[in-house]
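Sharing a structure, written as structure tokens. Questions coming.
Taken from a larger complex, these chains appear in their original positions, while the remainder are omitted.
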Amino acid sequence: MFYHDKELQYTVRVDRPNPAFARMLQQAIGGIEGEIRVCLHYLFQAWGTRGPVKYRDMLLETGTEEMAHIEMLATAVALNLEGAPTSLKDELAQDKIVGAVMGGMDPRHFLSAGLAAMAVDANGVPFNGFWVVGSGNTAADMYANVMAESTGRVLATRLWEMTDDPGMKDMLSFLIARDSMHQNQWLAVLEELGGVQGVHPIPNSFPQSQEVQQFSYAFVGTSVNDLGTPNGRWTQEPSIDDKGEFHVVKAQPLGGEPKLAPPVPEGDAQVEQMTLTDTIMGNIKDTMGL
Amino acid sequence: MFYHDKELQYTVRVDRPNPAFARMLQQAIGGIEGEIRVCLHYLFQAWGTRGPVKYRDMLLETGTEEMAHIEMLATAVALNLEGAPTSLKDELAQDKIVGAVMGGMDPRHFLSAGLAAMAVDANGVPFNGFWVVGSGNTAADMYANVMAESTGRVLATRLWEMTDDPGMKDMLSFLIARDSMHQNQWLAVLEELGGVQGVHPIPNSFPQSQEVQQFSYAFVGTSVNDLGTPNGRWTQEPSIDDKGEFHVVKAQPLGGEPKLAPPVPEGDAQVEQMTLTDTIMGNIKDTMGL
Amino acid sequence: MFYHDKELQYTVRVDRPNPAFARMLQQAIGGIEGEIRVCLHYLFQAWGTRGPVKYRDMLLETGTEEMAHIEMLATAVALNLEGAPTSLKDELAQDKIVGAVMGGMDPRHFLSAGLAAMAVDANGVPFNGFWVVGSGNTAADMYANVMAESTGRVLATRLWEMTDDPGMKDMLSFLIARDSMHQNQWLAVLEELGGVQGVHPIPNSFPQSQEVQQFSYAFVGTSVNDLGTPNGRWTQEPSIDDKGEFHVVKAQPLGGEPKLAPPVPEGDAQVEQMTLTDTIMGNIKDTMGL
């Protein structure tokens, strides 16, 4: 279960409120690269962990920390919205900067939230529960986590580049540091689980003998001409998981043309879909002497 | 640009059509772990690649291959739906198996699609463009790709476990093999980009001197008591990116209590939100002798 | 900021795992009446509170408690999924009960989550950030909260009716009790804010003199004949907010027919939309002797 403290994990200070930056920060709250996502990532993974309990415990620790990050960002949004323009009156014509700012801010920050944060992204599109990944396979989950912290840190550094407000830069420098740790943290679990050669191909519990093995380490070139296939580490030498040898094959159709049955009568296709098919079938029967 | 062939990349054969399995296969088409996602992942990453052009070329090769996988799965869905029950008439009472199957299939396979595949997941929830990740940072994208192929291969192996139809098992064995290759392929790019120590923390172009560095490699324990912090590779020794030393700190609030301004009049809060605030402000003024 | 404890707030025990009930419980996690919603409701309201700080403090207390409820329900889902059928093999034909259960469970519980909870509702539709209400008006927010706890308690009692598993009934009895408290808690804030007569119409800071007042307390009957208007407390006596007198008026069009300008040329309407309009305009000009 959970507890709280009225104080923030780290200082949130806004020196010059900027409602357009408030909108940008929403991406780090309710966006697909944002903190609600990683928070629920880690908590749902913890609650569903089957296997070694220490991963569950660790996921709970960090999922709880992420709650505090959402709180920091929500506070930063509210502070950036103080003094925001809330009018489309004549100032729009007279003061072009108001129009620009109004155009750049999320109008729902005023209309729906009264100058506070929402569970949406920088375009006002809501957070979505499908982004929460907990697959039941710890290695797959760790890659989901590394990926989330990587796109999350890219977002945070871009926000850092975008502002020159010292308070906001300081807050983001803290969050960027945490993303550095968390990338390393999930990589550390992958190392414990056997490292790249131990964990791949994920899931490593499925017997590779059941694969169509001539395609397990083949780079399939789909270029229509011969110029396309780019060489790289992925076309030669042992595979990264050390269980095969990379090589290149040209794409070829092995599956023939698919053939579907005619429509069923109760499916209410057009008559012509049925008739023509009957004709074709008739032809076939004729050919076969039936 | 793109070309096609009327034939499939690999054999799609259904020995005993099963409309409930058709529903399951939808997860691999329009689900978050599915093939539309990886196809658009690779193509959008290719179209937006800035930097070495060989990654663009390679992403195009594999994005194009994934089109063929969607096609195989869509064909498999259509074939599994042949002979599906399309009635809720008296058979429901008389033949319990019809009810069970009808309950287990996606009714929209009949109602909306006339016994064919759709761009949805196993619960009929539509594919969503937000799942397509192309961040502009190649290393972050590669982790998104490893993650997609990992959850994708976990899904494919579970589908393989779920069926005993030899045709479906064969098709899935091919797709599982391709996922093995693709996990390795994206890891190979990460190796080319410098390996774990070279690419992390992602983005590696942001100067770590700008982070709040005492938190860059600290595991923050949020347990309310002292029993919680689990030891592991993430609490000791050099960090995985070899740029710091893992250590543990107990969570502490460094940010104080946040203070927001009172509501603006045009925001139409309740009067009491304003009045009470005025009172508080009055108190402050009194204290200050104003 | 936030802290956690490895233990649950209340016992979660499943005596007879039932994967179909696991699906039902998802409604209380990621559904619109569920616990992720109320948790984010209270936390976002807290983080955006402008005005008396004691409401912020109280919202934080209860938002944090709701985290523990999500955790309890996620645990209950995972426990109900133990032993779930994960196959569509021949058993389907031989053991009808497997088919029924498989039809009744969410297949993504196995395919996507490996027998654990997800951030979705009972039909696998994801949680959505738009459900999180924080309007900046405390009274409106309190009604959002009463509503959420009312539909939430209705859901919980229906789940209680649906199962006869003693462990699940016990867990739900706890959650139902908490919903009783929380309904009362938000009503208590409304009482503090002035009670029904004090808070309404919400927002109470907007001057009612600016309304078109003859319609402020009129029940507008839209029945096409005279039989329709139902009498009730809303058609007579002083209004509930005691600021007007209820009365009935029959719906009448006061606004005339709307007239839009013809399409702009760059909007690429059909030529006929422009031509016919010109003709009509020509007619008008003729009539006017222009």
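To keep things simple, chains are lettered A, B and C as they appear, and every chain counts its residues starting from 1.
By our rule, a residue touches a chain if its C-beta (ideal position, glycine included) is under 8 Å from a C-beta of that chain, and two chains touch if they have at least 3 such contacts.
Everything numeric here is computed off the predicted structure, so don't read it as measured data.
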Problem - Identical protein chains in the complete assembly, only 3 of which are shown - result: 6
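Quick note on the criterion: only the chains that are shown with their structure count from here on.
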Fill in the blank from the handout: To bring the C-alpha trace of chain A onto its twin chain C, one rotates it, in degrees rounded to the nearest 5, by 180
Handout entry: Self-contact between copies chain B and chain C, residue sets same or different by half
Key = different
Problem - Centroid distance [mean C-alpha coordinates] between chain B and chain A, Å - result: 5
Practice task
Return the residues of chain C touching two or more other chains; collapse runs of consecutive numbers into ranges.
Solution key: 1-6, 47-48, 50, 112, 114, 126, 136-137
Problem - chain B to chain A touching residues, read off their complex - result: 3, 5-12, 32-33, 54-55, 57-58, 60-62, 64-65, 68, 72, 75, 78-79, 82, 86-87, 110, 114-115, 125, 128, 130-131, 133, 135-137, 139-140, 143-144, 146-147, 150-151, 153-154, 157, 160, 170, 173-174, 176-181, 183-185, 187-189, 191-192, 196, 200-203, 206, 208, 210-224, 228-234, 239-241, 244, 246, 251, 253-258, 260-261, 263-264, 266-269
Practice task
Write out the stretch or stretches of chain A touching chain C in their complex.
Solution key: 1-9, 30, 36, 40, 43-44, 47-48, 50, 57, 60-61, 63-65, 67-68, 70-71, 74-75, 78, 112-120, 126-130, 132, 134-137
Exercise for the section: Would you mind writing out the residues of chain C in touch with chain B in their complex? Expected result: 1-6, 47-52, 86-90, 92-93, 96, 99-100, 102-104, 106-108, 110-112, 114, 123-126, 136-139, 193-194, 198-199, 202-206
